[in-house]
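Here the complex is missing one protein chain, while the rest keep their positions.
Entry: chain A
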């Protein structure tokens, strides 16, 4: 598995990127006043109000990001924290498993 794993991983990541990039180049009909690529969570909120126009949310968030820029910042922060931790972990593991790697290794490139 490990022989092809890097190539496979790159292919899989490329496929995931494509799956997200393609919709941007497709033509969509943004009907019903939906903004382009609006979030499904917000659309569900709108659907609730359509089904039950009398429904009033009975609780408000304690704090809301003051703008969509700040919201994006916090989402980016969330992703960075996660990705940073994973990167750190794999880096540590790789460093430690290196001697073993060359022992079991595919083609020992040394000598």
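Everything that follows uses one rule, which is that contacts are C-beta pairs under 8 Å (C-beta built on N, C-alpha and C of every residue); 3 or more make two chains touch, one makes a residue touch a chain; residues count from 1.
The working rule: contacts and distances are computed from a predicted model.
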From "Cobalt transport protein CbiM", "ABC transporter permease", "Protein translocase subunit SecD" or "Cysteine desufuration protein SufE", the hidden chain's UniProt protein name: "Cobalt transport protein CbiM"
Missing-partner contacts on chain A, residue numbers: 1-2, 5, 8-9, 12-13, 15-16, 19-20, 22-24, 26, 28-30, 34, 36-41, 43-45, 47-48, 51-52, 55, 57-65, 71, 74-76, 78-79, 81-83, 85-86, 89-90, 93-94, 97
